[in-house]
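All protein chains but one are shown at their positions in the complex.
Moving on, here comes chain A:
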Amino acid sequence: MERRELLKMIAAATGAAFIGNPLALAAESAQRPGTGFSADDMQLLNEIAETIIPRTDSPGAKDANIGQLMTRLVSDCYLPGEQALFRQGMQKLNEAALNQFGKAFLLLEQKHKHSLLSELNDEAYRYNKQNKVRHWELGRPGGTPDEDKALPHYFTLFKQLTLFGFFTSKPGATQVLRYVAVPGRYDGEFPYKKGDKAWAT
């Protein structure tokens, strides 16, 4: 449900009239500074994200423009150490593509993209285990990483940002998962069968 619909519903339920909120409008229209990433960077990130969450019979990462979102999250929500690791990761990924296939990642065939990420996925798994990276997740407020906490492998950053960005996107939340803005009530028991979509929130 859109906010506009929600407000209408609340107005109907409570008899209250709504007035547009100037604060909210100002925040939405405020100019945001650049992220320091180029259009090429965003395209590369979109390709990585699409390989992690591909379009199947439902939308994939590119449909949600995850590349652009990743640059925003990295520049606004990551700590400096994570930002540096993320940027190095983009470089390393391209270097690996050049070494193995003689081409930049963007120019690889789909099966080569997949095999490269498959290697990185395994490498990240081993790296995180060896370095005891455990509860790393997107730099959420409330969970400021300790200075001495080990950062994960860079591929883990790509993967986590892709998943977070995708499942909180409109296509991810509303088409791939089930999103209900106003459930109306809570049911403690509700049937589920394998394959049913999970709730988005």
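Here, a contact is a pair of C-beta atoms (placed from the backbone, for glycine too) under 8 Å apart; a residue touches a chain by one contact, two chains touch by 3 or more; residues count from 1.
One rule holds in what follows: contacts and distances are computed from a predicted model.
Missing from the rendering is one chain, named in UniProt as "GMC family oxidoreductase" (options: "STAS domain-containing protein", "GMC family oxidoreductase", "Nitrate ABC transporter, permease protein" or "Fe-S cluster assembly protein SufB").
For the chain left out of this panel, the touching residue among A:Leu45, A:Ala97 or A:Leu163 is A:Leu163.
Interface with the hidden chain, as seen from chain A, comprises residues 1, 3, 6-7, 10, 13-16, 18-19, 21, 23-24, 27, 32, 51-54, 56, 58, 60, 69, 72-73, 76-79, 114, 117-118, 121, 125, 137-142, 144, 159-160, 163-165, 167-170, 173-174, 176-177, 179-199, 201.
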